[in-house]
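Right, one structure below, let's go through it.
Here the complex is missing one protein chain, while the rest keep their positions.
Right, subunit A next:
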Amino acid sequence: KTIGLQISTGLQDLSLRDRGGRRRDYHDLGVNTRQAMVHVQESKTGLSGRMIKLSTNHFRLTSRPQWALFQYHVGYSPEMESRRLRSALLFQHEEQIGKTHAFDGSILFLPKNLGNKVTELFSRTRSGEDVKITVTLTNELPPTSPTCLQFYNIIFRRLLKMLNLQQIGRNYYNPGDPVNIPNHRLVVWPGFSSSILQYEESIMLCADVSHKVLRGETVLDFMHSLHSQIGEERFRDACAKELVGLIVLTRYNNRTYRIDAVSWDNSPMGTFRKSDGSEISFMEYYKKQYNIDITDPKQPVLISQRKSRGIVQGTVVLMPELCSLTGLTDKMRSDFNTMKDLAIHTRLPPEQRQREVGRLLNYIQKDDNVQKELGNWGLSFDYKSVAFMGRVVQGEKIFQSGSMFDYNPQFADWTKETRGAPLIRAMPMDNWLLIYTRRSYDVANTLLQSLFKVTPSMGIRMNKPNMIEVDERTEAYLRVLQQRVNPDINIVVCILSSSRKDRYDSIKKYLCTDCPVPSQCVLARTLSKPQTIMTVATKIALQMNCKMGGELWSVEIPLKQVMIVGIDCYHDIVSGRQSVAGFVSSLNQTMTRWFSRCVVQSRGQELVDGIKACLQTALRNWFKWNKSLPSRIFVYRDGVGDGQLNTLVNYEVPQFLDCLKTIGTDYSPRLTVIVVKKRVGARFFAEAGGGLKNPPPGTVVDTVVTRPEWYDFFIVSHTVKHGCVTPTHYNVIYDASQLKPDHLQRLTYKLCHMYYNWSGVIRVPAPCQYAHKLAFLVGQSIHREPNLLLSDRLYYL
């Protein structure tokens, strides 16, 4: 009976989905894109590179031979309404049905066949009514069917619960073994994320270590300390800014809620109508229901909206005093010390990470109840993680104005190698402004002198700037900008004495929209350390050069007539749910110049409409630069959430194709769309000298842990100093390029070398990172589309 009820709640979702309703399917099951791509039908694996032995955090699921799940429809005559009653009546026949079952009121799953296609059972209600129950076999599900996979996941989650792990969100955590970080009032719970999926050759469990950051204080405590920090005036705004979008736990139930608003008009003294129609105050309610006394009757309340398929179903009112925050606020995330203290506990090196995962498997193996449960369903796991061979493709050569550099592939960084070498295209700084406050006068001069030292070797011609001292006020900065900036100015450099967001936003807004001139903001603090000033100045010089339209380095791109597109999204959860899509496309053969636009989504408008418009202008610009149209277009699409793949395949890709048709009647370029995903559960480990290490940059995985129904692969392109490297997942959902997998993988890896704000390889192709940067700047600071005059420069770096 235990299993029955627990699982059926999960299965309810399942049957809903089967009936055609749209349910969140985080694993994008049932999206089969590979079948439409003939050239990867046989094989989607590449060949180049040297082989490397890898292990992973996947574990094979082994089930008894001929494992199948039997799906039955259960009908009642006369009709029974109550689900509980239906369930009770059915399980009067437990000896026939068996102890292991899952039932949601109409669909019954059993690990065994009842023998007949139709089984009739007779039960009696307590009121003496006789009921005929008809159990009809509707389906025999092979272990690989999506329903079965969903089913495995439900069972596995149950196992985690049996191991006394607490579910928060999608993952399970161990509250018995917390890590306290008292100076930030944080508590970290270690835990696991898990998913069971059909991979290339077998069904596997992917288990990863997850950490839940929790707070040792209530939302009310948090509000009090915020109040004492920033005072009354900005308090309400700050509360909304800090709290909206965060997830809270409550003192009285095991649910999580997302804060959508803080209501200052309501308080615990406010009332609501109960389902029986009576009116009760929140204070009375919590006292009566949970025996909880609310100590502060004047606190505001939190509003959380219950949503289903994006439609608001109702609102829940929460008391700050009874809620505790989970996760980090933006403020904490931007606090270097907080993140550093956290990283010590959450960034586990490969060896340790794999050991923690092993511990989970060990718990599963050792727990009798868990083993019994698994046994009832005829399931078991291979307790040793999967090992296989990956490939490390060769490193790229870095070209910079006439010279060529090799970098150490182990570090994936060429800062040292290219230091002092002339840039491909150095933009002169003949006419520029340097704005600073009285307090920053010294650092402004330090910066200037350092720039004079580092720019000549790069080939940047630099004049003395117009040095302008301003007051420590946002208006003062703006006034100077309005008076002194004109289109002839190459770049405006502002030295800011604090990381105040509103000031930064105002400057960026003015210089990106009203008066389109590249700008560089520098925090005075970053310039205050003599030992690092030259490094900082070098970076700033390079960054400014890119913002003005310069080019730093390139890699060899053998494909001709190609346009690369990167798309990423930024979702603003605080102010009005505005979404911004960044769109960046290449302009030249060497992929050193980019065209950048963004779409600010207005209410009720689909993001893809804007993206279409971007694609059209991108092609027009490509034509201007190359005097022809590209014959191949590769779109790297980032910012796709779990479960959104279907929409992308069935809606966005056709829109792209439509858009290309509108360019010209005889124009039919080959389009490729690749979904880029940074947040994946898979981890790879290189076996080295008996231990585990991060795989080297350039590691490509396109077997065993990829999905058979997709044309997908993983690339580890970057390196990390601490912890485990996360591979990036590339899913080619549409491909008319006819390129071999090898070539597409290489192209992707090459593009990871082209992000000019980092002289090394990054996690995603450069256009994705550019698109991300642009969307972030617009979403965070500018809130409308920047002036198109800037669109041929990387002004948002």
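Please note the rule applied: a residue touches a chain if its C-beta (ideal position, glycine included) is under 8 Å from a C-beta of that chain, and two chains touch if they have at least 3 such contacts; residues count from 1.
Assume contacts and distances are computed from a predicted model.
Not shown: a single chain whose UniProt protein name, out of "Large ribosomal subunit protein bL19m", "Small RNA 2'-O-methyltransferase", "NEDD8-activating enzyme E1 regulatory subunit" or "LLGL scribble cell polarity complex component 2", is "Small RNA 2'-O-methyltransferase". Of the candidate positions A:525, A:620, A:661 or A:722, contact with the hidden chain is made by A:525. Touch with the chain that is not drawn comes from one residue among A:75, A:146, A:178 or A:327, which is A:178.
Residue A:252 is the one among A:26, A:252 or A:651 that touches the chain not shown. Here the missing chain is touched by one residue of A:68, A:85 or A:680, and it is A:85.
The chain that is not drawn here is touched, among residues A:187, A:705 or A:794, by A:187.
Between the chain not shown and the residues A:384, A:473 or A:784, the one that touches is A:473.
Summarising the interface, subunit A meets the missing chain with residues 1-2, 5-6, 82, 84-85, 88, 124-128, 161, 164, 166, 168, 173, 175, 178, 180, 182-183, 185, 187, 189, 214-216, 218, 223-225, 227-228, 231-233, 235, 249-254, 264, 276, 289-292, 295-296, 298-300, 324, 336-337, 340, 439, 471-473, 497-498, 524-526.
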